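For this view, one protein chain was removed and the others were kept in their places.
Chain naming follows the written order as A and B, and within any one chain the residues start at number 1.
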Amino acid sequence: MPADMHTRIRDYASRSGEIIREDPGVREAVTGATIAFDQKRLQGYSEVDADGWRRWAEGVKSHTLTHLDRYLAGAETQLEANGAEVHWAADAAEAREIVMSLAARHSVKSVVKGKSMVTEEIDLNPALEAAGIEVYETDLGEYILQLLDEPPSHILGPAIHKSLQQVQELFTDRLGSEPGGDPDTLARAARRVLRDAFIQSDMGITGGNFLVAETGTVALIENEGNIRLTTSLPRVHVAVVGIEKLLPRMADLSGFLQLTARAATGQPIGCFVSLIQGPAAHPDDDGPEAVHVVLVDNGRTDVLAHEHAWEALRCLRCGACLNACPVYRQTGGHAYGYVYSGPIGSVLDPGLLGLHEAMPLPFASSLCGACEDACPVRIPIPEMLLEWRREAQEEGLTPWKERAALKGLASVATRPGLYRLAGKIGSRLGATGVARALPMLGEWAADRALPQPSRRTFRELWREGIE
Amino acid sequence: MRVALFVTCLADHYFAEAAADAVRLLRHLGCEVLFPADQTCCGQPAYNAGRTREAARMAKHTMEVFADSDAVVLPSGSCATMVKKFYPRLVAGGADAAAPAAVADRTSAAAELADRTFDLAEFIVHRLGVTELGNGLAGRRVAVHQGCHALRELRLETEPAVLLEGAGAEVVPWEAQEECCGFGGLFSVKMTAVSAAMADRKLDTLPEVDWVVSGDGGCVLHLDGRNRARGTGIEFVHLATALWRGVAGDAR
Partner (left out) sequence: MSAASRERIMARVARATASRAGVPHPGALATPAADDAVDAFVKRFTSSGGEVAKADPGRPPGEWLTGFLRKLEPQVTGVAVAPDVPPELRPGLPEVAAAQAGAGVSLAWGAAADTGSLILPSTGTRAVQLLPPAHVVWVPDGRVFARLEDALRELEAELPAAVGLHSGPSKSADIGRTVVTGVHGPGRCIAVLS
């Protein structure tokens, strides 16, 4: 984990405020894009027995995770039988070293990449660039962010926080495009640069949506065709895959391809799906001569061992929970300070990084439950957030004032006489008096008018008789 | 029918008149309303903050207070959810989880209380079977904000609107109707900027209405607080008050 990561996560409350106040275009762009995605998901779910599919997918993923050792071993055996090489990385540093040594072994000078969250997680691009290797992000959104040197803000639409105008200015500045070009013109400008990169690069690097144990298949979903090109044209293909991405059988894959697409964009399936078994073997196959699969732990076994958090490993990285989340919509992903943002980030990051490192993300939720309704694998995100909050309280990771206030509430609320007295005093103090007595209300008053206590409590009205 | 009102701490102290309107409404619908005096807070603030022990103490107190009540009705979807959904989870764990008999007793008591506890709108529609409340709200245009717990935990998706329409009001569709208002208890003080921005999204998309009606006091405190800070000038009305105004023919 980069040194400044902790600081970035820790500052969630202030950073989110900064984004909302100082860059209002982000809120507007993210809200618009996520609502559109969310409506497409609802439409996509409505066309099938979504509840049945989601229960099925939850079951398959939970089955796989509770038998993960078996399926990992099976995938490894099958990939090797297919002629692919399998590598194991315990952490981000080792994953980077493996990819770097593969690049050296295959004399790689230029790399094309498909959009992959795990390569963001292991911070791969800076390592490749430091070794003098040219790196091209080929997903259009990722390419925009690479030009801007920004991390992705959304799992699916990494640049959803950017307006058309911002992309126009960027492409004019960096690619010499005509000012004010429409999206079609801008996309063609990017295509020209990236088409050359596809043809000239020696190595393609992708993530993996699924790894099918039975057949040793890395499955990749996309709409642009850049991942098919990345896995087809260069001499070498490296797939960096988290160990939780396993599926037992090819027969399971069909359902997951469809459910992932419906959850993400409402499509019946991604425009392109790549099923990669290994290097080209047939004389007519013009694909890569070497295929490497790097299996990454990097905290996943900690999550798997956790009593509650393990269920977050079912995540398909579809982005549906981000799209449904009213908290995420106000800021986009950058406020969260880590590659996995939004509701899933708030339950996954404490498991991957350690709870102390991921504070206060479990508290970055109003617990509205929209994420759980959207999730294609029914991850109980609100319940998991509460579990992390419990652990944070037990480990003393929350402000002492807050702990004291809640202990005080419990003491008063279990003594009815005291409770009645406190209520009566509150009603006599009025709004500002209550605010002075309860320091946390000061924060509230920064953005809202103070609540007005009723002049007489209900209890008093009751005693006097309600007509 | 005998009904025990669990007024909840927010309604007791900030929506006392709305709670009184709930009493009037329930009496009008033929209920005898009781008010167990030892009731306090359901414990949700502690539960949502992860302070399980404190929440469990408050749950235990509440379960004792309402042990002998027939039906327990709350003028708050969120606190109703705490009792109906979270008490059973809460009491299943705890310090003496090693004593299975005690845990089993608590769990069955919590499940039994959950079965006879209702959000106000839920109680009127599903327990009393009432959806017609006259025509006192004729000509009123209202928007409904349903709290997230009532909406997604209790799945009370239509009940408030059904009752408002049953009292003659016109319920106007609202783009952000089912979105969270950003209250979330502790969330609104910890993540105050995001919380306020969420309220803005609700207020900015609000159609032209006479009242915004909600069955959750917390949401109203937050939305109205933001409304008053911005000077937007919208009138927020608790569901109990809106319905009673209709029934009493007092649609001001």
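Quick note on the criterion: contacts are C-beta pairs under 8 Å (C-beta built on N, C-alpha and C of every residue); 3 or more make two chains touch, one makes a residue touch a chain.
As the structure is a prediction and not an experimental result, all values here were calculated from the model.
Q: Using the touch definition from the header, name the shown chains in contact with the chain that isn't displayed.
A: Output: missing chain touches A.
Q: Of the listed residues A:D297, A:D349 or A:E372, which contacts the missing chain in the full complex?
A: A:D297
Q: Please pick, from A:Q146, A:N226 or A:T457, the residue that touches the omitted chain in the full complex.
A: A:N226
Q: Looking beyond the chains shown, say which of A:W310, A:Y336 or A:Y419 touches the absent one.
A: A:W310
Q: Determine which one of A:L42, A:L275 or A:A435 touches the chain that has been left out.
A: A:L275
Q: If the hidden chain were put back, which residues of chain A would touch it?
A: On the chain A side, contact with the omitted chain comes from 32-33, 36, 48, 52-53, 55-56, 59-60, 62-63, 65-69, 72-73, 82-83, 87-90, 94, 97-98, 138-141, 144, 157-160, 163-164, 167, 182-184, 186-187, 190-191, 194-195, 198-199, 214-215, 217, 223-226, 228-229, 231-233, 243, 248, 250-255, 257-258, 267-282, 284-287, 291, 295, 297, 301, 304-305, 310.
Here is the rule we go by: only the chains that are shown with their structure count from here on.
Q: Would you tell me which residues of chain B are touching chain A in their complex?
A: 7, 9, 11-17, 19-20, 23-24, 35, 37-41, 43, 45-55, 57-58, 60-61, 148-149, 151-153, 179-180, 182-184, 186-199, 201, 221-222, 224-229
Q: For a test of understanding, state which residues of chain A touch chain B in their complex under the given definition.
A: Within the complex, chain A touches chain B at residues 12-13, 16-17, 20-21, 27, 31, 326-327, 329-331, 360, 362-370, 372-373, 386, 388-393, 398, 402-403, 406-407, 409-410, 412-414, 416, 419, 423, 426-427, 440-441, 443-444, 446-454, 456-462, 466-467.
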